[in-house]
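Pasting a structure below so you can have a look.
Of the protein chains in this complex, all but one are displayed in their positions.
Just so it is clear, A, B and C label the chains in written order, and each chain counts residues from 1 on its own.
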Amino acid sequence: MSLSPLAIVLLAVTLLLGVGFYGLLVARNLIKLIVVLQILAKAAMLAFVAAGYGQEHMGLAQSMVAMVIVADTVVAVIALALAVQVRRHYGTLDVRKLTTLRG
Amino acid sequence: MALWTSSLHPFLWLIVIPVLASPVVYLAGRLAGAALARWLALIALIVTCAPCVLAAQELAANGAATFTLGLVQLQFDGLSLLLAGLALGLGTSVTLFSNAYMRGETGEEKYYAALLAMIGVMVGLGCANDLFNLWVWFEAMAVSSYMLVAFYRDQPASLEAGVKYLVQSAAGSVLVLLGIAAVFGATGQLSLASIADSVRQAGATQATSAGLLAAGALMTVGFGVKAALVPLHTWLPDAHSQAPSGISAMLSGVVIEAGLIALLRAVSALLGEGDAVARFGQLLLLFAALNMMLGNLLALKQTQVKRMLAFSSLSHMGYMLLGFGVAAYTGQSAAAQGGMFHMLSHGLMKGLAFLAAGALLYTLYVAKGAHGPLMVNDLNGAARRYPLAALALGVAVLGLAGLPPLVGFMSKWQIFVGGFQAGDTLVALLVIFAALNSVLSLAYYAPLVNAMYRREPSHAVRLGAAMPPTMIVPLVVMSILVIALGVWPTLIAWLTEPAGQALLAGW
Amino acid sequence: MVELLLILVIAAVACAIQAIRAERLLNSALWLAGASAFIAMIFYSMGAREVAIIELSVGAGLVTVLFVFAISVAGDESIEGRPAVPRALAVMLAGLCVIGLIWLLRDLTAPTPTAASASALTNALWHERALDVLAQVALIFTGVIGLLGLLAEPRSAHAAETHTTPVEGSQQKIAARATTESPLELQKEAARP
Partner (left out) sequence: MAAPFITLTIGLPWLGALAVWIAGDQHPKAQHALAVLFAVAGGLSGLALLTTTGAEVAIRLPVGGAFGDFTFVADGLGVFLAVIATVIGSLAVIFSVEYMKGEAQLGRYYAFVLLFIGAMAGLALTGSLLLLFFFWEVTALTSYALISFHNDDPKAVAGGIKALLMTQLGGVGLLAGALLIYAHLGSYDISAFLAGADALPPDLRALIAFGFLAAAAAKSAQAPFHTWLPDAMEAPTPVSALIHAATMVNAGVYLLARFFPAFESVPGWSTAVVIIGMVTALLAAVMALVADDLKRVLAYSTVSQLGYMVFAIGCGSVLAGQFHLFSHAVFKALLFLGAGAVIHAIGTRDMHQMGGLGKHMPLVRGVFVIGAGALAGIPILNGFWSKELILETGLAHGPLWGYIGMLIGAGLTALYTARMVWLVFYGEPRSHHHAHDARPAMAIPLVLLAVGTLTTWLLFGPFGALLAEAVPGLHEESTLDFVTKVVSDPATLLALGVVAIGLLAWQQRSRLSPIAAGLRALEQAAKQGFGFEAINRFVARMTRSAATVLQRTQTGELNWNAAGIAGALLIVLIILAGGGTR
């Protein structure tokens, strides 16, 4: 099987997704978790580009990727604001310390 | 720009008014004080009820209405009406309730602005008829709720809840996006209707159907995070218990339901006919069983009122899933309609429960500047000082447990009828499991009610503040609705029936 | 084209891995910027020219600045100790998900356009998908409100409260309730998890 560009990009999507999942499971620093969320979002953007490429609908794909970029940046901003507040009130960014709510 | 001048259908106002009112409320609050923001938000929502009635009438007369801008279409069908009605009704109650509850909090005007925007985009979510558009509304709903969950940003627990909610939501959102990309890549379509068409007609190739399968899984899990399917639910008890009580009511009463509606809308477009639908139904039934079991057992262990209610939301999500799962698995219209009815009745009852618990939390703690959790023991003897709030909470939780003459009984009944009509042993057993779960839920609701009617009031109750009338009004109205619909369930059939049909039309 | 893509993909994934492995947050953010840049290049080579530029400026530029800013406020804390989820389990779960998806999507690579077809972003964005844009405006607005809500300093005299450690915070909470409750209930309060 010869690798088509599409196959390579799809591979990248799934790999980024895997890396992102791994990060979600092991990262303990809240800000690093936000980095991981960004990686996951990149996987999604790449998936749209791949889909647009495969369907020859790149304009549509691009518009969606642009939306995702913007929405994701907004989420990142809010997440970072939350992280700053967490640091202020918990004295740490370690999510393993954020376990007062359980059970 | 002819697009802009096309005549605006009434349902568009349901989205436009709250979303446009949001910045106005914020600016009014900044410039003229929070009092203006409070009342302006309420007025905006009440004004929105007028187009809601119009849209409902139009729907009944002419069927689903659409609005197209470019390639993207909004469609107002029964499902949209249900979500819009729920969001607007509960939203109005919450706004009125928050009037006293949030008074004097820092950032009060932002609270109302975000709440309004959330209501607007939720209506939009219900109308979305395009996969990517659905996601944009969905994400907007999520973004507007992040701040509301973590609103008490000086409290560590609230921040913790916000962090968990945000991270899990965002992860779910990425999965949804991947799913949409997979659909787009497999079919080249984004509009739900044309996706469904191409799935049915094209005699899908191997590659396409595998891609759609992956998309279905990704979207189920992605939207499932918001709909709190077990084991994706872990954010819910934290967020629902830590948010301001009005927001807890919104989250539990509408937002998770909106997640479920998004899930059903998106995935049902991919399924085509027959086998895949049944398999999806099985999946929903599996989640239904998990949700009911885990939600009830864990609620049994809770000593904080709001956290208990949050876990009970999980089990009620299970009942809805049971209804929809049966509908998908066997094509039962009664079950689909029952699921819709339960969605509505859960929104009503859980909203009422959170508002009543919030009213008590307010009078016992918040009004005095303390932010403690409301423990079951704090409610001891609450009925003597706050008879209406205690009655409302009692009505709400007993209704949630499915006791007549409250609406929860009738909506569960309808789901169960659908389940039995399916004539499938496994489904029937699951229905009996659900009924047993209802019995189990009494084991934590009943002590709560007992505590409120104790003669010896707790310290907190004895020293509690007076309850402002703006809190009592929504409680009374919603309690009356809970009882009225429990006695005459078909009063609401005009809302649930088209919603059930709209859902089944996709299968 | 294939070779170039392969290199870019490997580079992007490697950057992503490094972003997770990095000890210091600042490095992590920089590796993320790197990944973003490579992904932008992938976009470009696939024909998504406009969003490549957006990604480069927003993803690699703006977001990195935001991260650096946040890290400078929150502090670059190094956290010792094992993660909650055992690494092996994490690798297994993530790996299985990847394998499952690859297995499902393995045939989806069939249509191979001869040339990358660049089409105008603006038409799609402003005409075909205008409704998305409108919804996006609501999203951005609520995001701004959220940011303001989360970061704004309290107006009232609580300012002193904001720099307390968690232990003091919970003591304050108890103190606030102390005026209203008996000592017995207070002990219970303190014992609550």
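Keep in mind that, in the parts below, a residue touches a chain if its C-beta (ideal position, glycine included) is under 8 Å from a C-beta of that chain, and two chains touch if they have at least 3 such contacts.
On a predicted model such as this, the values are computed, not experimentally measured, just so you know.
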item	value
Interface partners of the hidden chain - shown chains only, full complex considered	A, B, C
Contacting the left-out chain in the complete assembly, out of C:Val65, C:Ala84 or C:Ala152	C:Ala84
For chain C, the residues touching the chain missing from this view	83-85, 89-90, 93-94, 96-97, 100-101, 104
Hidden partner chain, residues of chain B it touches	163-164, 167-168, 171-172, 175, 213-214, 216-218, 220-221, 224-225, 229, 231-235, 237-238, 275, 278-280, 282-283, 286, 294, 297-298, 300-301, 329, 334, 337-338, 398, 403-405, 409-410, 413-414, 416-421, 423, 428, 431-432, 435-436, 438-440, 442-443, 446-447, 450-451, 453-456, 488-490, 493, 497
Touch residues of chain A, complete complex, unshown partner	21, 24-28, 33, 95-96, 98-103
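In this text, only the chains that are shown with their structure count from here on.
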item	value
Interchain centroid distance [CA atoms averaged], chain A/chain C, Å	6
Between chain A and chain B, centroid-to-centroid distance (C-alpha), Å	26
Residues of chain B touching at least two other chains	132, 136, 139, 143, 146-147, 150, 153-156, 182, 185
Residues of chain A engaged with two or more neighbouring chains	17, 20, 50, 52, 54-55, 57, 60-61, 64, 67, 71, 74-75, 78, 82-83, 85, 89-90, 100, 103
Touch list for chain B against partner chain C, complex	3, 19, 22-23, 26, 69-72, 74, 106-107, 110-111, 113-114, 117-118, 120-121, 124, 130, 132-133, 136-137, 139-140, 143-144, 146-147, 150-151, 153-156, 182, 185-186, 206-208, 210-211, 213-214, 365, 368-373, 375, 459-460, 463
Footprint of chain B on chain C - complex, ascending	101, 104-108, 110, 127-132, 134-136, 138-139, 141-143, 145-150, 152, 154-156, 158, 161-162, 166, 169-170, 173, 176-177, 179-182, 185, 189, 192
In the complex, chain C residues that touch chain A	1-2, 5-6, 9, 12-13, 16-17, 19-20, 25, 28-29, 32, 35-36, 39, 42-43, 46-48, 50-51, 54-55, 58-59, 62-63, 66-67, 69-71, 73-75, 77, 79, 81, 83-85, 87, 89-91, 93-95, 97-98, 101-102, 105, 108-109, 111-113, 116-121, 123-125, 128-129, 132-133, 136, 139-140, 143, 146-147, 150-151, 162-166, 169, 193
